[in-house]
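To start, the structure under review is shown below, and the notes come after it.
Missing here is one protein chain; the remaining ones are kept as they sit in the complex.
For chain A:
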C-alpha cells in the first residue's frame, strides 16, 4: 500500500472530507483551535459564550495543550505542539460537535468505531490522529502564528483555548472515515491474529482483579 499525502483546509468542504481514506497523511491549512476538558466544561457545563465564530472560522478541534508561553509584552512563544489522548473526551464531543459544527477532531489515538458511527458520521466529521507520539517540533513548525488565547485567566495555559494559524501543519493520519471505520481497530484486528503465539507458555496471575478481562482483543479505552 502506498501512502497518500493530502493538504486539507481546517474549514473543509464535505467533498474533501468524503475523499479521505484511512491511513492518508494530512497537512492542515487555516485556523485550528485547541479544546479539551477545560474548554468543554466551561462552554458546555458552565454555558460560557464561545469566543470564536464556529465553524466559519474553524471546523478543526485540536485535543492539545502546546508547550508555549505568553510573554510579558503579550506576545507568544510557541514551542512544541502535540495532542493528548482523545478517548476521555467522548463525554462532551457529541454536544460540542452539534454546537460548533466541528468537522475535524484532531488528537491522539482516535475514538471507538461506535463513537464514529454515533456522532462523527451523522455530523459529517472525521478524526485525524497526530503521529508518533509525538512530532511536537514538526507540528510546532506548522504554526504560522498564534491568533489568540482565550480563557487563559480562567483555565490556565494548559487548558486555555489556543487559536493557531496553521500552514502545512502536519503530519496527521486519517483515523476514521464517513463510513465510521476506525484505523486503530483495523490494526488491532490484524494484530489479534498473532497474539496467541506471544502468550504461549505464560500464565494468568494467581491473584485476580475486579473487572479484569483476559481477552486480549479487548481495549482498555
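Criterion: a contact is a pair of C-beta atoms (placed from the backbone, for glycine too) under 8 Å apart; a residue touches a chain by one contact, two chains touch by 3 or more; residues count from 1.
Everything below uses one rule, namely that contacts and distances are computed from a predicted model.
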item	value
Name under which UniProt lists the unshown chain, selected from "Phosphopantetheine attachment site", "L(+)-tartrate dehydratase subunit alpha", "ABC transporter permease subunit" or "Urea transport system ATP-binding protein"	"L(+)-tartrate dehydratase subunit alpha"
Hidden-chain contact residue, picked from the options A:18, A:69 or A:98	A:69
Residue among A:6, A:44, A:90 or A:158 touching the omitted chain	A:158
Interface with the unshown chain - residue positions in chain A	1, 3, 23, 25, 64-69, 77, 79-85, 108-110, 129, 131-141, 156-159, 171, 173, 184, 187-188, 190-191, 193-195, 197-199, 201-207, 216, 219-221
